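Note that this complex is displayed minus one protein chain, with the remaining chains in position.
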Amino acid sequence: MKERKLGDVILDVQNISLAFGGVKALTDISFNVREHEIRSIIGPNGAGKSSMLNCINGVYTPQHGTITFRGQTFDHMNSRQVAEMGVARTFQNLALFKGMSVLDNIMSGRNLKIKSNILLQALRIGPAEREEIRHREFVEHIIDFLEIQAYRKTPVGQLPYGLQKRVDLGRALAMEPQVLLLDEPMAGMNVEEKQDMCRFILDVNDEFGTTVVLIEHDMGVVMDISDRVVVLDYGKKIGDGEPDEVRNNEDVIRAYLGTSH
Amino acid sequence: MAFFLETLIGGLMAGMLYSLVALGFVLIFKASGVFNFAQGAMVLFAALAMARFAEWVPRWTGIDNPIFANVVAFLLAGALMFVVAWLVERLVLRHLVNQEGATLLMATLGITYFMEGLGQTLFGSDIYKIDVGMPKDPVFALESVFEGGILINKEDVIAAAIAAALVAALSVFFQKTTTGRALRAVADDHQAAQSIGIPLNRIWVIVWCVAGVVALVSGMIWGSKLGVQFSLTTVALRALPVVILGGLTSVPGAIIGGLIIGVGEKLSEVFLGPYVGGGIEIWFAYVLALLFLLVRPQGLFGEKIIDRV
Partner (left out) sequence: MFYRENGQFKTSYVADQQIFPIAQDRTIILLLLAVAFVVTPLLASDYTFRAILIPFLIMSLAALGVNVLVGYCGQISLGSGAFMAVGAYGAYNFFVRVPDMPLIPALILGGLCATFFGILFGLPSLRVKGLYLAVATLAAQFFSDWMFLRIKWLTNDSPSGSVSVSSLQVFGLPIDSAQSKYWFCLVILVVMALLTKNLVRGAIGREWMAIRDMDVAAAVIGIRPMYAKLSAFAVSSFIIGVAGALWAFVYLGAWEPAAFSVDVSFRLLFMVIIGGLGSIMGAFFGAAFIVVLPILLNQFLPALFGLFGVEISTADISHAELMIFGGLIVWFLIVEPHGLAKLWSTAKQKLRVWPFPY
């Protein structure tokens, strides 16, 4: 495994509890993420992994607990603020904009960086046009990186699942994030597609130093590429540490990995 | 004080009529997740049918008994509403299964226009009377407490009673019967309900039939009070804010919402109207609903919707 220079703690989740009515999605979850690392969150279905990411992104507001990002502490996150702070994300069930093409979907990730106002955009001359071209160039790099050039004008809804997942990743990458939250990026893929996706993730982490928080069910992948792993079960944290530690943790084995009887 | 009470009671009665129309909305939404914009058009259609059948029955059968004419007209109009329900399911709903709400809403908008046209083509576009023997004379209540008593319309009281009975029957239907439970399942998720074997098509026909009957009763009462004419649809549109206020999925909400809107309209017109130029009835209900939406989108008794990402 490659030696990665890990930085200080960039994201710190403290005592997060989240409930929907009577359903306790998360109970007192605490863990941290260091800069440049690949941190995996694993656990059985319904353990609260996506909910955890949703709390970080400001989609859900936890009832208790705080989140600290680069030294700033929040008790609830505002989606726009989170995006501005450099956190991007993909979704388990694909949250692509079905009515738009691949190109437009990824371009929408550049939104935060676009400065020209409505009037200039309507006239589409000078600075507005140049800005649009600049961002188009950046997005084309991402399209090259993800090897989806042939599909750039295709409406996203017409693409096969694996390609849609790549577009989802592309849109997140377009935000030039410092932290990338990936929610089951390899779900429903075959071996080849998984290898491609792994390669993309590792490349992003390698070239740009992007911190990656990854929810994934494929244990092979998780153990292979992660620096550290958090294990959730029924909304509670039952394991936290390096892959080998977690692999041998009794609770984790019982709840998730399975033992031979 | 007496005047205030009179206005209040008048408002309650008007509100009851709104509730009746709103009931139809709630039924269809509860059971099929479709917001039936066409409910107002259905009320007009049913009222037109009833009015004209009542006129024509004596001509067709030669029997000149008004009670007989009205009963037959009611049955015929009801049967017609059943046919409408069946056609709507067959031609429209079946093809739009699991489309998003906006599409279904616009489809019912189309149905509205169609029914308005059809109703007037079949039955004519004049003003017609419905005379089901509702007492038109007023009653003076509480003469001992207030001088001259408070004016109450007997017709409104009977309408309120009918509405109350209808609501009670429907509540029982939804809560206690298997069909009622099936209807609620369908409202939650079309595909899921289908997958456990609920016959979607039949359920929808049943629901639209029931809503059609509710429309007929509403039409009968409204028509008896105001005469059957095209402007009935505009008044029926006023039931939309009722549904927003009460909550789209709540039968008691439709009633209470209707009462609130009815009272609010009358009171605001009488006490607020003169200061702003009058005629505020046309928008009061809507602006009230709008303000409510800002504060509590699901209405008084509706269910909150949580988006799952």
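Order of writing sets the chain letters: A and B. Residues in each chain are counted from 1.
By our rule, a contact is a pair of C-beta atoms (placed from the backbone, for glycine too) under 8 Å apart; a residue touches a chain by one contact, two chains touch by 3 or more.
This one's a predicted model, so the numbers in the text were calculated from it and none came from an experiment.
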Item to complete: Can you work out which residue in B:Q120, B:T179, B:Q194 or B:Q229 touches the chain that's missing from view?
Response: B:Q120
Response to the item:
Considering the complete complex, of B:V57, B:L80 or B:I111, the missing chain is touched by B:I111
Practice prompt. Based on the whole complex, identify which of B:Y18, B:F35 or B:F53 touches the chain you can't see.
Written response: B:F35
Worksheet, complete the sentence: Per the touch rule stated above, subunit B touches the missing chain via residues 35, 91-92, 95-96, 99, 101-103, 105-107, 109-118, 120-121, 125, 237, 240-241, 244, 276-280, 282-283, 286-287, 289-290, 293-294, 297, 307, 309
Discussion item. To test your reading of the contact rule: which positions on subunit A touch the chain that is missing from view?
Written reply: 57-59, 79-80, 82-84, 88-89, 91, 95-100, 104, 107-112, 114, 116, 118, 121-124, 128-129, 132-133, 136-137, 140, 171-172, 175
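The rule we apply is simple: only the chains that are shown with their structure count from here on.
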Response to the item:
So, in whole Å, the Cα centroid of subunit A is separated from that of subunit B by 49
